[in-house]
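There's a structure below that I have some questions on.
Left out: one protein chain. Kept in place: all the others.
Note that the chains are named A and B in the order they appear, and that numbering of residues resets to 1 at the start of each chain.
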Amino acid sequence: MSKPLLQLSDVTKSFGGIKALSGLSCEVRQGQIVGVIGPNGAGKTTLFNVITGAYRANSGHVYLDQQPITHWRPYRIARAGAVRTFQNIRLFSSMTVWEHLLVAQPGQGSLWRRALPTNWADGAAIARAEEILEFFGLEDVRHQSARSLSYGTQRKLEMARAITASPRMLLLDEPVAGMNHGEAEDIRPLMLRLRDGGLTILLIEHDMSFVMNLCDYLYVLDFGVLIAKGLPGEIQADPIVMDAYLGKEA
Amino acid sequence: MLLQQLVNGVTLGAVYTLLALSFSIVMGILGILNLAIAELFMIGGYLGFAVITANLPLPVAVAAGMAGAAAISAIIEKIGYEPLRDAPLVTPMLSTLGFSIILQNIATNVWGSDPLQLPDEFLGGRITFGSVSIGELQLIVIGVTTALVAMMAYIVQRTSMGRALRAVAENRDVARLLGVSGSRITLTAFMMSGALAGAAGVLIAIHYAAITPYVGVEIGLKAIAVMVIGGTSRIWGALLAGPLIGIAEVLTVAYGGSQIRDFVVYGFMIVILLFRPQGLLGGRGTDQGQRV
Partner (left out) sequence: MSTYTASLLADVGILTLGALSVYIILATGQLSLGNAGFMAIGAYLTSYLTVIAGVPLTSALLIAAILSGMIGVVIGFPALRLKGIFLAMATLGFGEMVRSLFLNLDITGGAGGFHGMAHVSVTYVWIWVGLILLLVWLMESSRVWLEMRAVADDETAANLIGLNTTMTKIGAFGMSAAVAAVSGGLFAHHHVYIEPGNFGFERSIDFVLAVILGGSTIGAGSLVGAALLVLLPEQLRALDDWRPAAFGALLILVLLIRRQGILDRTLLRRIIPHKQTA
């Protein structure tokens, strides 16, 4: 029984009087694709923000591979292996696709390699960027500025950039939001291949069909509280979950 | 002697208060530092000076300074701010810098780089209270400042214009949804701030009985420090910090020498920026200025 890669223990996050997350405990095992679902405002993005250090939990603990990262600064958590994408895409507006694949690569220790022209000094980074470029099928737009890409391609680039940071766990915040069915279907095999290559994935998503056919395990949030967890099949049939979603529509 | 210095400090401080308010208006409502204000201050001074030497009464001088500066400010808003409204904040700020350079150059060419002195007979008498004397002119400076600040406070707190200004300061998009025209408010903000700067210019010319093209850089920029120290978007902040810094400056010059005066003023500003960014009167909370 392997130890979980990510573990949250009784995490609470409040803003003023509002409890965005309440006593949340969950875990993600190595090699899993775990989904976090729930109605709007349930606290899913807050969860990501707490895990990645953008917010500091008011109480409780977050562990990455048994290491307590609750109070770590964001860049340190990313370096430790938890990298995220964003619900509203946050690419670097002045950079090309290729530049995105170089900037996030690890190797913070070797200042010389990073301070000299990459073409001469950092063959390893270039090779890696090429690999990831091909993996995501972005060769054609290699020199295009991120701003000029189509929406679906931008989402792919965000994921690609996160991968270049060599994460052990990828946190995807609505990776297929706003995509049409075809584009979403493009993403699915990519994620499966990443998982097969050893990557653990935690994702937030609204698109139920996408989530059901992809995730090994699901957590359901509502009003910052964990209301259900289990296999996709179980969750689909769970009346509490149904209530939470339908209750919102009523 | 100390008391005399305090009086001088308060007079200088009155000018700082007006200028700090001027910076504050644009900062609070638009979030940018309008570097042209320092030169609008200077130009206002020259306009007032011209009116005074034409033997027209003081109120006309003040009005001329205010009107002229407000008009130029409107031009700056139309050419240098409106088109750049959506650019990162640093860009319109640099644009106002461009205007300040132009304004100063115009002044040196039109009026020369040497200081212009007010005629002696203008200087008026002094009123003495025991060991302290205060010039009639200084009283005028303080009086006009008080009146203008009171007017500002009234406009901002009590009129619909003021409400609109505060609305835009809070949230421009929401304000627009509620029917408040962002661009008209911006123009108003620029013109109001210009008017205050122009008035301050006339007052400083009166206070020193002279005007130079460099008064903007020498005194105007320090008003930025006053604004920060008092609290970027607070009228009371400017009212308190103005005399405070004026007195501090005068005392520094009297007891420490004029050379370290700038060091003290800007040093104070940096300390506030680092340890209490909301300013002395800024209340609790995050750095950027809140309501007007």
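Note that a contact is a pair of C-beta atoms (placed from the backbone, for glycine too) under 8 Å apart; a residue touches a chain by one contact, two chains touch by 3 or more.
Quick caveat: nothing in here was measured; it's all calculated off a predicted structure.
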| item | value |
| --- | --- |
| Residue in contact with the excluded chain [from A:Q66, A:N119 or A:N213] | A:N119 |
| Residue among A:R29, A:H61, A:R79 or A:R168 touching the omitted chain | A:R79 |
| Residue of A:K13, A:K44 or A:R161 touching the missing chain in the full complex | A:R161 |
| Touching residues (missing chain, whole complex) on subunit B | 27, 31-33, 79-80, 83-84, 87-91, 93-95, 97-102, 104-106, 109, 217, 221, 224-225, 228, 257, 259-263, 266-267, 269-270, 273-274, 277, 287-288 |
| Residues of subunit A (touch criterion as defined above) contacting the omitted chain | 52-54, 73-75, 78-79, 83-84, 86, 90-95, 98-99, 102-108, 111, 113-119, 121-122, 125-126, 143, 161-162, 165 |
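What we mean here is this: only the chains that are shown with their structure count from here on.
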| item | value |
| --- | --- |
| Separation of mean Cα positions, subunit B and subunit A [Å, integer] | 50 |
